[in-house]
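Comments concern the structure below.
Every protein chain except one is present and positioned as in the full complex.
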Amino acid sequence: MVFHRISAFADKVWNSIATAPSELDGDYNSVSTPTVHGTHTPVAEKCFALSLVAFEIMCLIFFALKFEMPSPKHADADTVSTLNYYPMYMDVHVMIYIGFGFLMTFLRKYSMSAVSLNFVVAVLSLQWGIICVTMAHQIGSDHFTTKLFDIPTMINGDFAAGAVLISFGAVLGKTTPTQLVWMTFFEIIIYALNEYLVLEQMKVSDAGGSMVIHTFGAFFGLAVTVMLGVPCENEQVHNTSRYHSDVFAMIGTLFLWMYWPSFNAALVGTDGFQQERAIMNTVLSIAASCASAFAASKMMSHTKKFDMVHVQNATLAGGVAMGTSCNLAISPAAAITVGLVVGIASTIGFCYVTPRLERLIRMSDTCGILNLHGMPGVVGGLAGAIVTFSASDDFYGDSLTSVFAAREYRSANEQGWYQLLAIVSSAGIGAISGLLIGYVLKSPLFRQQKLKYEDDEWFYVPEECHA
Amino acid sequence: MVFHRISAFADKVWNSIATAPSELDGDYNSVSTPTVHGTHTPVAEKCFALSLVAFEIMCLIFFALKFEMPSPKHADADTVSTLNYYPMYMDVHVMIYIGFGFLMTFLRKYSMSAVSLNFVVAVLSLQWGIICVTMAHQIGSDHFTTKLFDIPTMINGDFAAGAVLISFGAVLGKTTPTQLVWMTFFEIIIYALNEYLVLEQMKVSDAGGSMVIHTFGAFFGLAVTVMLGVPCENEQVHNTSRYHSDVFAMIGTLFLWMYWPSFNAALVGTDGFQQERAIMNTVLSIAASCASAFAASKMMSHTKKFDMVHVQNATLAGGVAMGTSCNLAISPAAAITVGLVVGIASTIGFCYVTPRLERLIRMSDTCGILNLHGMPGVVGGLAGAIVTFSASDDFYGDSLTSVFAAREYRSANEQGWYQLLAIVSSAGIGAISGLLIGYVLKSPLFRQQKLKYEDDEWFYVPEECHA
Partner (left out) sequence: MVFHRISAFADKVWNSIATAPSELDGDYNSVSTPTVHGTHTPVAEKCFALSLVAFEIMCLIFFALKFEMPSPKHADADTVSTLNYYPMYMDVHVMIYIGFGFLMTFLRKYSMSAVSLNFVVAVLSLQWGIICVTMAHQIGSDHFTTKLFDIPTMINGDFAAGAVLISFGAVLGKTTPTQLVWMTFFEIIIYALNEYLVLEQMKVSDAGGSMVIHTFGAFFGLAVTVMLGVPCENEQVHNTSRYHSDVFAMIGTLFLWMYWPSFNAALVGTDGFQQERAIMNTVLSIAASCASAFAASKMMSHTKKFDMVHVQNATLAGGVAMGTSCNLAISPAAAITVGLVVGIASTIGFCYVTPRLERLIRMSDTCGILNLHGMPGVVGGLAGAIVTFSASDDFYGDSLTSVFAAREYRSANEQGWYQLLAIVSSAGIGAISGLLIGYVLKSPLFRQQKLKYEDDEWFYVPEECHA
């Protein structure tokens, strides 16, 4: 009797931390759920809250061991104020939380999940990204030293979040929050390693991350979604927008569009007008891609009308495509040309490529990240390489080694080949690791989402009232 | 006959300025309204427009007498440019108008009122706050001198607006606009006096206002709402969200979340890396509270699903809780710990504390400000006091007296006790004055709102069309 009570109490406690809805929520699917724990709900899914708390405690330990706040005693050392990075950091912040978050609200019954899961995934990425990128940059050091915390480090955290959120776009509506937590955990580690490889080992210039953020994030996400498979026809019923969800998505589009120059220029040096070039080239390119996406949308959409999918996404391709070359020796006209081309190419992707890939290789790409990040990211990497091959050193003057650290001992041609190699590295590492992580996420450890593109398995959704 | 005409004309004029809807709007409740003026509509309610104009003229007079714009002739004096405060001022502005404004749009039929009344209350607070805070800081001077207007003064106006809008959250949907105008008028005066007492007399450090803004505003608002009472069951029918109002509220949440570092750091000095610490500790703490709020929401909400109320509110608790200690000697790990704790505590508050208080002491707290501002504000004050007691002076170096002005003549322990006293002062003065003002607002001078949580007594609401 006593044992029975203890057992009942233990059950209750376990219930309160192991919270897979199919067992606990009486309103949902409860008829067919057996009373024995664990038979139908995979282990990992029971433990969303535990996963999250474990993740946070791990971050906490790393922060306790590795990071220190600046104080006057550091004034003796080479510590300088990084406050001038703050305004651009805030712009990047807005892109990550409002930009990506609202861009993904376009689904008719998944707006709550989109903006909320984007929020928590970004928050986890921010912390874990700061840790992983900092650790990766200490590879090869004799011992891992304490890092003085500063604003550029936080920008690196947001950049890591960007890569994860790009991948999130591919699997939007098709994963459980627990799967997202673990995807974030693994993706950030690989992101940091690739970023270290490309920026520190290959000494490649990639100011706004065409390669290390967009190409990597897109190929990773596409590989994951290939592993997860294509939802069947009647699961796709909610994979469309409605009027106001399309308007909400425009909030995301516009904030991404406006602050993209800050994203590309945030960590660029100010010497030799580099940062100004990064800003101004990005403005011109992303403006051009907006115009060409509208023109292409009108021509190509099957109704011969503007399609909000293109307005929301293809308009941004010019920002992605300037990610590598924005601070290099690129002229205003070249920036506009690149923007015009990728705006059209991205629209073509949405109209023709994505549907075909879904049929042919069973790749379901909810937000079309291939067209917004994958293809423009590769184009951006190529544009950067072409500029590296072709630009005269005179253009950069004294700022040459600030732009390309390795040009002290490399020729322009060598640097160009390294730039090309970085595209291959980012796409390849992204794709291979994405297949692996996708395999893990598909394993019986995790429950596969049944209600596709719908909030209400994971979110309490208020009843609609038309009164 | 002539007298009759004059009287009719006078009536007409009076009607046009005394505009309580129950008498003038034929579509609303007009059947039972007697034709004699003033019998049923309280005096103050007739005069919303008059109240507002009187308020503005009062502000105008103070500005005419007390404030001057900087010009080259002041360059001789100690006047320095305050333009470097501008970017953070704009971030705080966004928090006040978009952040608070949209956070409160979550009610299904009160979104218009929420964002619009937030707008006008903030605007009144901004002006009256600038005046009252400036006047309060001249207490004890021989004569009130002309103040040279600058950007930090305007930030103080926005901080005052923050306190009033926190209180507004408690009474959201249950007051008339006229009551709000008068609540703003009185609350700002008391806010300014408490702020003067805490910051100038007690010389307490409270960079982001855990105590003077959040604790004060929350206890004031809760006291007012206790006086106004709990709406009866059938008045509560609209005290819920709907799908898109929950998404609108996320705009508010995310802008508050993103710009909170600017709020806490806006008026912090730059010496000794204080401002950077304020920014970075706030980022870490508010990120941690987002993660822990999601975990707690999943575990505690009655459906075992994420609850948007928690996502919208508890995620922000880490920013409030860093309001006092953000620029002090606090490590990254400590900031994260504080964030994790208040994120969970705030969610517990929404799930268990608020419903119980509504039953037990008849306190109706529409936005749950106790959980978002009251409790985390007190925790923030305590955290600040603990750091003050425990941190070594070596940490601050030369910036010690910039952080704590009174440490020139006080020991760390004395300063710690003053920090604790400031919590008591803010909460106590807030609660007592809130009870008084609540009593005034409940008086027959003001009409008590009948249609709870609904726009359409005060706002022209367009018909819905489902075509």
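Per-chain numbering from 1; labels A and B assigned in written order.
By definition in this document, a residue touches a chain if its C-beta (ideal position, glycine included) is under 8 Å from a C-beta of that chain, and two chains touch if they have at least 3 such contacts.
This structure is a prediction, so every number in the text was calculated from the model and none was measured.
K.L.:
For the chain not shown, which residue from B:Leu103, B:Met154 or B:Ile429 touches it across the whole complex?
P.N.:
Only one listed residue reaches the unshown chain, and that is B:Met154.
K.L.:
Touching the hidden chain in the complete assembly: which of B:Glu56, B:Glu200 or B:Asp271 does that?
P.N.:
Reading the full complex, the residue touching the unseen chain is B:Glu56.
K.L.:
In the complete assembly, which of A:Ile96, A:Ile330, A:Val353 or A:Leu441 touches the absent chain?
P.N.:
A:Ile330
K.L.:
Tell me, which residues in chain B touch the chain that this view leaves out?
P.N.:
Missing-chain contacts on chain B: residues 16-17, 19, 21, 24-25, 27, 48-49, 52-53, 55-56, 59-60, 63-64, 67-75, 79, 81-83, 86-87, 90, 93-94, 97-98, 101-102, 105, 111-112, 115-116, 119-120, 123-124, 126-127, 149-151, 154, 177, 244, 248, 251, 456-466.
K.L.:
Quickly run down the residues of chain A that touch the omitted chain.
P.N.:
On the side of chain A, residues 87, 91, 108, 240-244, 246-247, 250-251, 254-255, 257-259, 262, 270-273, 275-277, 279-281, 283-284, 287-288, 290-292, 294-296, 298-301, 303-308, 311, 315, 329-333, 336-337, 340, 394-399, 464, 466 touch the unshown chain.
The rule we apply is simple: only the chains that are shown with their structure count from here on.
K.L.:
Distance-wise, how many Å sit between the C-alpha centres of chain A and chain B, to the nearest whole number?
P.N.:
35
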